[in-house]
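Got a structure for you, questions after.
With one protein chain withheld, the remaining protein chains of the complex are depicted in position.
And then chain A:
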Amino acid sequence: MAHQPPFSVRSRTEEENGSLACVRLLRRLPLGARGVQTTADTTQLHQAPSDASEPFTLKLHEDSFQTYNCPKPDLEVQVTKSELLEMYQQMTTMRRMEMAADALYKAKMIRGFCHLAIGQEAVSVGMEHGIEKDDRVITGYRCHPFAVLRGGSIKGVIAELLGRKGGMSQGKGGSMHIFTPSFFGGNGIVGAQVPVGAGAAFAQQYKGEKNCTFAMYGDGASNQGQVFEAYNMAKLWNLPTIFVCENNKYGMGTPAERSSSNTAYFTRGDKIPGLQVNGMDIIAAKQAVAYARKWAVDDQNGPLVLEFVTYRYGGHSMSDPGTTYRTREEVQRMRSTQDPIRGLQRYLEEWGVATEQELKAIDKEAKATVDAAVAEAKESPEPPVEDLWKDVYFKGTEPQFLRGREREEGKRFY
């Protein structure tokens, strides 16, 4: 398949002028300086791998990163074959899961809100490969892949979307409220998760833990006042917080340039340095996350702002077709030229890590895994009526009585 880079590189003079945008954008793409290049397949192999666990070196494209007051991450990245295959398998599985959710929503089995991350897989999978198990992640409502990757399960996420007892929140939270011990959701109020993430980092620092927290938000949320309040306190107190802006160019129906006077989100931390990353290239994504973690935990430099330039193929949510504020051509072009999974596929085939047949087998297995999880989730019953009253308060600290809708309804605890 043709993977033509959609950008031409500007002249040297323009680069020397210090312009943030080192590449010219094609006409149809939204304006407003994305400095990094965003194809998924420009990484070069330096040494061919032999066996699955032997590390080999890749070199990222020099436009993979843009920096703001911090050194550029190393463009040379060490990976192993097995890790690359795992990344491919995870991205494919997450996409399948989101597509299954899409189908279930259209079949009216999922209700309410459902925000899918199709197209953005390199961010969640790349992050998981760049952090430690005991780091913390918090994000907004586009959270399903994170919930799985951070210790959850596909069946648990799907069952939660279906509102069943087997869901990770017992069917009580829904799409936007899924948690694991190292993942604080899944949050519904735009921007509120950012100070909460800084708070988790505060606790990590307080307890002397060698960990950090990735507090994620979108281009739409980036303008929230509380984000800047969190930036300020994180910098003031040197909190190990990585503020991660997942810039998919649209906040619901509003393109970034219509919402943000400064769309270089990685520079908006003021005194906090920042890094803009090609969010469609999983190797770059992983490298950026590893760099950020080292910045905050090993080097104790305090917070960092990370901006992933990425794209969602679907609308804002299942209620939004996603075509009233952007063209179908744009979506199609992104899908065909910048898809993170196809990009990784191209690497794997080019470098001899896997054949097309092997990758097709992984695809097939991913579909089977998701189908099985969906079937298992569908078997799960609705939560029992008693669960209405459960977990309003911490187990064992319930009040005497919780009133129902009228005086004959209610739950007496003691």
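The definition used in the following text is that contacts are C-beta pairs under 8 Å (C-beta built on N, C-alpha and C of every residue); 3 or more make two chains touch, one makes a residue touch a chain; residues count from 1.
Note that in this section contacts and distances are computed from a predicted model.
A.B. asks: Among "Calcineurin B homologous protein 1-like", "Pyruvate dehydrogenase E1 component subunit beta", "Cytosolic 5'-nucleotidase 1A" or "BPL/LPL catalytic domain-containing protein", go ahead and choose the protein name stored in UniProt for the chain not displayed.
C.D. replies: "Pyruvate dehydrogenase E1 component subunit beta"
A.B. asks: One chain isn't shown here. Among A:Q170, A:N238 or A:T369, which residue touches it?
C.D. replies: A:Q170
A.B. asks: Of the listed residues A:F65, A:F146 or A:F202, which contacts the missing chain in the full complex?
C.D. replies: Of these options, the touching residue for the absent chain is A:F202.
A.B. asks: With respect to the chain omitted from the figure, which of A:D74, A:D371 or A:D391 is a touching residue?
C.D. replies: A:D391
A.B. asks: With the missing chain put back, which residues of chain A would touch it? List them for me.
C.D. replies: With respect to the unshown chain, the touching residues of chain A are 136, 138, 167-174, 177, 179-180, 184-185, 187-189, 192, 194-204, 206-207, 213, 225-226, 229-230, 232-233, 236-237, 390-402, 414.
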